[in-house]
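A single protein chain has been omitted; all remaining protein chains appear in their positions.
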Amino acid sequence: MYLHVQRLINEIVPDEPDPAAANALQEGLGGQFGEMRTMMQYLFQSMNFRGATAKPYRDLLQGIGTEEISHVELIGTTIARLTDGSPRYKGSATKPVDEPGKGGATPLADALSMGNIHHYLVGAQGALPVDSAGNPWSGSYVYNSGNLVLDLLYNLMLESTGRLQKCRIYEMTANKTARATLAYLIVRDQAHENAYAKALESLGIDWGRTLPIPKTDAERFPEVKTLLEQGLHLTQYTFSLDDLSEAGKIFRGEAPAAVGGGTLRTEQMPKGFPMDIAVERPEEFAPGLDAGLLELVQQTAELELADADRPAGS
Amino acid sequence: MYLHVQRLINEIVPDEPDPAAANALQEGLGGQFGEMRTMMQYLFQSMNFRGATAKPYRDLLQGIGTEEISHVELIGTTIARLTDGSPRYKGSATKPVDEPGKGGATPLADALSMGNIHHYLVGAQGALPVDSAGNPWSGSYVYNSGNLVLDLLYNLMLESTGRLQKCRIYEMTANKTARATLAYLIVRDQAHENAYAKALESLGIDWGRTLPIPKTDAERFPEVKTLLEQGLHLTQYTFSLDDLSEAGKIFRGEAPAAVGGGTLRTEQMPKGFPMDIAVERPEEFAPGLDAGLLELVQQTAELELADADRPAGS
Amino acid sequence: MYLHVQRLINEIVPDEPDPAAANALQEGLGGQFGEMRTMMQYLFQSMNFRGATAKPYRDLLQGIGTEEISHVELIGTTIARLTDGSPRYKGSATKPVDEPGKGGATPLADALSMGNIHHYLVGAQGALPVDSAGNPWSGSYVYNSGNLVLDLLYNLMLESTGRLQKCRIYEMTANKTARATLAYLIVRDQAHENAYAKALESLGIDWGRTLPIPKTDAERFPEVKTLLEQGLHLTQYTFSLDDLSEAGKIFRGEAPAAVGGGTLRTEQMPKGFPMDIAVERPEEFAPGLDAGLLELVQQTAELELADADRPAGS
Amino acid sequence: MYLHVQRLINEIVPDEPDPAAANALQEGLGGQFGEMRTMMQYLFQSMNFRGATAKPYRDLLQGIGTEEISHVELIGTTIARLTDGSPRYKGSATKPVDEPGKGGATPLADALSMGNIHHYLVGAQGALPVDSAGNPWSGSYVYNSGNLVLDLLYNLMLESTGRLQKCRIYEMTANKTARATLAYLIVRDQAHENAYAKALESLGIDWGRTLPIPKTDAERFPEVKTLLEQGLHLTQYTFSLDDLSEAGKIFRGEAPAAVGGGTLRTEQMPKGFPMDIAVERPEEFAPGLDAGLLELVQQTAELELADADRPAGS
Amino acid sequence: MYLHVQRLINEIVPDEPDPAAANALQEGLGGQFGEMRTMMQYLFQSMNFRGATAKPYRDLLQGIGTEEISHVELIGTTIARLTDGSPRYKGSATKPVDEPGKGGATPLADALSMGNIHHYLVGAQGALPVDSAGNPWSGSYVYNSGNLVLDLLYNLMLESTGRLQKCRIYEMTANKTARATLAYLIVRDQAHENAYAKALESLGIDWGRTLPIPKTDAERFPEVKTLLEQGLHLTQYTFSLDDLSEAGKIFRGEAPAAVGGGTLRTEQMPKGFPMDIAVERPEEFAPGLDAGLLELVQQTAELELADADRPAGS
Partner (left out) sequence: MYLHVQRLINEIVPDEPDPAAANALQEGLGGQFGEMRTMMQYLFQSMNFRGATAKPYRDLLQGIGTEEISHVELIGTTIARLTDGSPRYKGSATKPVDEPGKGGATPLADALSMGNIHHYLVGAQGALPVDSAGNPWSGSYVYNSGNLVLDLLYNLMLESTGRLQKCRIYEMTANKTARATLAYLIVRDQAHENAYAKALESLGIDWGRTLPIPKTDAERFPEVKTLLEQGLHLTQYTFSLDDLSEAGKIFRGEAPAAVGGGTLRTEQMPKGFPMDIAVERPEEFAPGLDAGLLELVQQTAELELADADRPAGS
């Protein structure tokens, strides 16, 4: 079972909206090597896991899989912020267009030439479950052979490819909102690469000089460098509420990375950052409530819950 | 952020393996109206939600979306149990075939004629992210128009269709493992249908006699009837660890269902049931560890974690 | 613009339901060379047609495209009849199962082992827009290069391949419902192959002995032989309500087929056969109306329309 | 059976070609909520319909489905006009490039940067069966559960989403050709939303203030406003040639829309507008006839049909 | 540039046709880890290779990629033999059905219940570019990150997974035709796994006990054992006609496999086995030549080529 906390795993750093950068980030959300894929792959590998003696490996997969749901939440929200309001921003900074079609205006005209038109046409300036070329996410991406060595090897390659792609996206845009999320995910991918590399080390592989892939090159990406200096790539989270995870038996000792190194450690979860809710976009009819419906919504929002209706845990 | 508890949301009732039933259940996991879709649809609707005044609606989506992850876990594990060991069971009950190819044996021969061959060939007798006709899950299934009324209407239709399909699968098999999971999900789909119906009631719709869809017909499905008598369809879980969910402001008062009715209530989460780990399947090379690798795995499993490596919360 | 007549283009001959045959027929409906494809391909070729001097060719495409919509209706209804009631028929002929789940019954059990499980699980024993291997119909099938010679050549190949596949399906089943529809469509595909061959003849090609493809072999398929003797392959329908079609300028003179031959002729449309509406299937929850809803439906059905509400043309 | 009339259901208003707008309109043709989908969904729901007492509901689906074929024809032709000749227009207004490659010219250069390159490369400046992101139309879009309430609920949601998306496209372009077709389809979607809402009203649902979705906002879209003032959203067409449709028993009385309202009425079909045939595009090799082939085509076009070859109805 | 030799890379061992086994082998041809994928992946990695100093690695990819085309040829031909004539064999061994439809016969009836119906309906009892669940091969399978370590790591995992799946198929069928081809490909996959493992060894990785994956278990699969004893897994072919391949600089010394071991060696190509051409299948209309066309074909076949027309190299 899973629970949710109303906090984001990393901060959304504010900057101007940038729909082209948002589209590039879609690769990290709905792409073949993005967060939806890592999340689903690890959840399936956990469910279908065989061999009770290998529980620490199962728990490692389960823990990383759970973290990936929070990564989906983080990068999805980042994309939503990067697309949100972009027509207004780009088209008419001094005179906002808030009412659709007024005077023949075309408040969504930018959708024709920037990023993925579906961000404006199918969604209401929000994230989509597709990659940066518009291909929908596919279940055929999930790899789960059932063979422990193969699954771990694939996962290491998957994390490395995800990091490689995020480094390339970082080189495509200087937008601060995009780069902050990219840097965080680059370092966490590094942590997961370390985790799978350690798991394979425990099975006898010596990685030599090959890891990390690509080489970290921390001095080249300032936001990444800052996080590496904090040791974020050396920490594994269990996200295990009942603390039954044995993943820490694998993720311990020295990091396998040829460059830098450091001592690995395991924590339950990070503290997180506040979540907020996006503003209305009347030109997208989202949420599209007129005065009458808005009044009904507010009645619900202002409702005081009777004791009997409160969650049991409160 | 999300956390995991090592408990299943419902019990896996034991029965014989049944790969054909397992394949039918794939529709409920990876089908167009299955649990992967509800999970992803509600998570995207939560991330992209607009309008801070409508927070109770966002929290309702977030909470149901979180529950759906546990449903993926439940139905995935059920499918894994229904496929697991079936070749041995069906083919040679008295003399198990544990060593692949010994004496020209074909321990996986049943894969050619039962259910989805990929259960044995691509996976190692485990669940797959596909539907009952073998189509991989697709991101194009996710609906998130951004318009609150439309999204709620779609969600109601989605839950009803999911329940309709599970009732049909229930009529296809008498396997107890399959039926127990189906019955649980049928009743929870009913709870979610109630939730979306109440949300639309709060916006002014009177459903008349149309709900539930299909009609509950509890007396016809014994396992369903038992759960309805416990009121499981009248309870909404927030799965909100920090108890900030305001979903209870919507899911309250009388149930919208024309038949039966009852008072709705909100809880944090159910108690859950123990999870176990599947046995090895040497004929699938899963996990495929020989004596040397197994020894290394056991060394890891027996490792006592030093204090410094323990999760921070312990 | 298009209009509809409540008559089928050919008769649905009664026989026992046969879900495996129904699944084979899906290739002729939703397959790459089935009726949905011919229909869409010709409608797109008509819409995008260039060159007013070539109007007879446009009208030929338009007319055949319109006929294909009626073919979709015919083969779709045939599939619906072949799947309809099959569980009852196969499973418990003497004691029909009308109430789902009663006494642990599994009225839809056959769905696990016959044809496409989606016929029972996603649809309610009806036709689906997929091929015989379960692949959904795809817009990528449509060919419309804009070059007249290429489009005509492709269409000839398309009709011939469609006929080839229907001859193969005919050899897979002796079911009379299936064979009657197959025979009709085989002969109409022959008529359309003749039409495209004549169009290419008018551009200078001499087909020699190559047509028809495959060779008609009428004596081998009794139902086909009967229709050929009636000359159904020598008649082109315009399905043009305002009689502006100039397709008859192409489809005239001698048939291009090496075997048999005959004089081609053009008519507006055939007389057609009565359509009926399928019975209810309570085990599929289709239409799924309980007593209360049924009463409301009957009130609507019995309603006498006031003059003002009648169609203008009546 | 279906017949065709050589008239368009609405006028194609002339304006400059605009390939980016054409690409946006593709969502309305081949998108998940476009006209190909509504057409196919209603035709399948009609073919597979169950319950003879519910014939007015079947006829409603059949009639709207037939109208959607004409909508495919309208929006497809609109897209063809918006892409047609655009390279010439944009690239070299004063000196047309009619001969491919002459002097190193690149008459199709704009294809590299505007809309969907397939409009110029795969098609010959015509409509394609794809959405605005280039995804081919898929049979998996079609929803037909067989449960009457669910099918009607889905259809209402489908029409509303189609209208929502067309309103968004309207806000993306000021091109008159695009807007005229969009406005017409927006109002007809409204009419169909009214039809499904009335059908569900007849089953007991009271829609309160929620309809229409999105709110009509007629004053914001001038072309839409004009059509609403003519009551086009209050008229249902049967497109039933033999006048056997009983759809008028449902679509009658007051419109369900909270805003505006009015009395519903049923007609057979609109009068329609003339269709024309697009000009040749030598740079696309469409139709690609050289002098010799053109002469042969003209011989066919000038042919006078002998009496025996004329359509029977003439 | 590529050349072809009319010899198969391994022998097709004769046995009865077996369409269910043929369908399982489709995974090895058109599956996500089959021969079409390895072939395409290595050809793309060769074309897009970067770094002239790393030429031996490029040549290794190029050579294995070339071998994979011959594997496609081998497994495709094997599938064709396993489906060929199966209806006749299974249905009416004593009285062959050679004429389609004669006397109401259904010579292709088995297609409804065995393997993939498309083998009989879309193809003419031949191989298809799809996997064992009927999914068409997809370009999205190809992995080519451009990073040398990642590409080699992926390739090792790909060969291992291909071998794992072929071992599972081996356990599904005792058909000699199927097993002979499977055994050959299992051992060649092992050779390629060795090649990529050596390439990564040259970059510093020590594989410990993890390879091969899965463990060879030669004693369990007699046909595999025979080939291993011949050292077929220790030989790399360059398939380089101009002998410019430098792949032998990598594939040399001791094999990386933990079990067995041996000295690696490089050869240009194997000697190969004769190819034949399948017999006609009149019930499939393949090749579908009647007496007239057959006569024309024979005229071509008997033609003596004049000197001027002979290939330059002869």
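Residue numbering begins at 1 within each chain, and the chains themselves are lettered A, B, C, D and E in the order written.
Rule of thumb we're sticking to: a residue touches a chain if its C-beta (ideal position, glycine included) is under 8 Å from a C-beta of that chain, and two chains touch if they have at least 3 such contacts.
These numbers come from a predicted model, not from an experiment.
Engineer: With touch as defined up top, name the shown chains that contact the chain not shown.
Structural biologist: Visible chains that the missing one touches: A, C, D, E.
Engineer: If the hidden chain were put back, which of C:Ser46, C:Ser145, C:Thr173 or C:Thr216 would touch it?
Structural biologist: C:Ser145
Engineer: Which listed residue, E:Asn116, E:Ser145 or E:Ser160, touches the chain dropped from view?
Structural biologist: The one listed residue touching the chain not shown is E:Ser145.
Engineer: Looking at the whole complex, which of A:Pro17, A:Gly134 or A:Gly248 touches the chain that is not displayed?
Structural biologist: Within the whole complex, the residue contacting the unshown chain is A:Gly134.
Engineer: Which residues does chain D use to touch the chain missing from this display?
Structural biologist: Its contact residues with the unshown chain are 99-102, 104-109, 111-113, 116-118, 120-122, 130, 134, 136, 283-285, 288, 290, 292-293, 296.
Engineer: What residue numbers in chain C mark contact with the hidden partner chain?
Structural biologist: Touch set of chain C with respect to the missing chain: 32, 135, 138, 140, 145, 147, 149-150, 153-154, 156-157, 160-161, 164, 200, 203-210, 213-214.
Engineer: In the complete complex, which positions of chain E touch the hidden chain?
Structural biologist: 1-9, 30, 36, 40, 43-44, 47-58, 62-63, 66, 69-70, 72-73, 76-77, 80, 122-130, 136-140, 142, 144-150, 202-204, 238-246, 248-250, 252, 264-270, 272, 276-281, 284-289, 292-294, 296-301, 303, 305-306, 308-314
Assume only the chains that are shown with their structure count from here on.
Engineer: Measure off the straight-line distance from the CA centroid of chain C to the CA centroid of chain E, and report it in whole Å.
Structural biologist: Going by mean C-alpha positions, chain C sits 39 Å from chain E.
Engineer: For chain A, which residues are shared contacts with two or more other chains?
Structural biologist: 122, 130, 136, 138, 140, 145, 147, 149-150, 203-204, 284-285, 288, 292-293, 296
Engineer: I'd like to see which chains touch which, written out pair by pair.
Structural biologist: The list of touching pairs comes to A-B, A-D, A-E, B-C, B-D, B-E, C-D, C-E.
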